[in-house]
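Only one protein chain is missing from this complex, and each of the others stays in its spot.
Each chain gets a letter, A, B and C, in the order it is written, and its residues are counted from 1.
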Amino acid sequence: MIDSIINYSSIASLILGILFILIGSIGILRLPDVFSRIHASGMIDTAGTAFIILGMCLQSGISLITAKLIFIGIFIFFTSPITGHVTANLARKKGLKPITNNKGKTL
Amino acid sequence: MMFLAILFSISVCFLLILIRLIAGKTTYDRILAANSIGTIVVLAISIHGFYMGRPEFIDISIVYALINFIGTVAVLKLFDKGKLGDK
Amino acid sequence: MINFKSIILFFLLLGFWLLMSGHYSILITSLGIISCALCVYLTIKANILDNEMLPLYFFPRLLQYTLWLIKEILISNIETAKVILFKTEDPELFTVKSSQASNEGKVTYANSITLTPGTVTTQINENVFEVHALTKSFGDDVRSSQMDKMVSWLEKGK
Partner (left out) sequence: MNNLILKVCTKVLFTPIILFGLYVQFHGDFGPGGGFQAGVIVAAAFILYAMVFGVDKCKIIMPTKLNFFLLVLGAFLYGFVGIVGLILGEPYLSYDLLGSTKQSGQHIGILLVEFGVGLTVCNVMICLFYSFANFKFGSNKND
């Protein structure tokens, strides 16, 4: 009983993760400029990764594998904003203008 | 069987991002796409470990995540300064 | 120079090693202790063992902050998915002020902004951040400075 509940929730979590990754890749294709695409890339790195790792953790039960999977999750959560920020920062520094429609203050 | 289906769907996402990597207008688009492909490959390696029934191979995906991060930083620095040395 | 911080770092690294290892023979565990000591030595020699590297005063409130951040990430993920699939994007670029005093607080705030999809920190100048948001509602979320208050709470505990 408990086993089948864990199994089904693991499958649901994996499918949800795949869905988020798919939406993120569509976003990377569809959105107009680098700064918007970073948001879609961030979706892959946060929701997609988190749900797939959650699904695999449920699949493996309490073991060393779960600890390593959680460690991968923490590592990707920690490094994803750094690469996103550094890419955006470099694009801004090299003078790329994002497509916006506001006249707000910028640095 | 389930893991095979998931690997297949991950490869579809991989191909979608690959289109952006080839078509991307600016360099930053390409770097971003390469970074996203790296994240997807990290997940695919660990799922492949489950599919083969040897989840010990998760160590490899940690190494891949590490090299993905350091490689992205190195490429960005190369575009910023033209060399990897001084800060 | 062995101080309180380096001892804490040593035990954190030892916990990490024991969590990853899975083989608890005397040889492997003693190699682990030697490895952790080597890592602490390299950290001290590189002169990076300060509050920016190991903000110990974050730790009592870190768990609650992480849970709150995960909730925010989930909500903004769903919003971003809606924008990508159904709506047209309406990007904007604006500046916000951060009220954190220390570098580690500022970095936590900037990383939290980037980690929630829909908003990206593009530049940092002292305590003014330039933020790119996917739609106006994401921008309003950042401008309402709820996250700023949470990070300040994480930093100061008030």
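We take it that a contact is a pair of C-beta atoms (placed from the backbone, for glycine too) under 8 Å apart; a residue touches a chain by one contact, two chains touch by 3 or more.
Note that this is a predicted model, so its numbers are computed, not measured.
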Chains in view that touch the one left out, judged over the entire complex: A, B, C
Listed residues C:L13, C:L69 or C:V142, member touching the removed chain: C:L13
Residue touching the undisplayed chain, where the options are B:L4, B:I19, B:M52 or B:L78: B:L78
On subunit C, residues whose C-beta touches the chain left out of the figure: 9, 13, 16-17, 20-23, 27-28, 31-32, 35-36, 38-40, 42-43, 45-48, 50, 52-54, 103-104, 106-107, 110-111, 121, 124
Subunit A residues that touch the omitted chain in the full complex: 78-79, 81-82, 85-86, 89
Residues of subunit B in contact with the chain not shown: 56-57, 59-60, 62-63, 66-67, 70, 73-74, 76-78, 80-87
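Operating definition for what follows: only the chains that are shown with their structure count from here on.
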Averaged-CA centre spacing for the pair subunit C and subunit B, given as whole angstrom: 22
Distance from the mean Cα position of subunit C to that of subunit A, given in whole angstrom: 16
Of all residues in subunit B, the ones touching two or more other chains: none
Of subunit B, residues touching subunit A in the complex: 2, 6, 9-10, 12-13, 16-17, 19-20, 26, 28-29, 31-33, 35-36, 39-40, 42-43, 46-47, 50, 55-56, 58-59, 61-62, 65-66, 69, 72-73, 76, 79-80
Touching residues (chain side subunit A, partner subunit B) in the complex: 11, 14, 18, 21-22, 24-26, 28-29, 34, 37-38, 41, 44-45, 48-49, 52-53, 56, 59-60, 65, 68-69, 71-72, 75-76, 79-80, 82-83, 86-87, 90-91, 93, 96
Residues on subunit A engaged by subunit C in the complex (per definition of touch): 20, 23-24, 26-27, 30-33, 35-36, 38-40, 42-43, 46-47, 64, 67-68, 71, 77, 80-82, 84-85, 88-89, 91-93, 98-102, 104-107
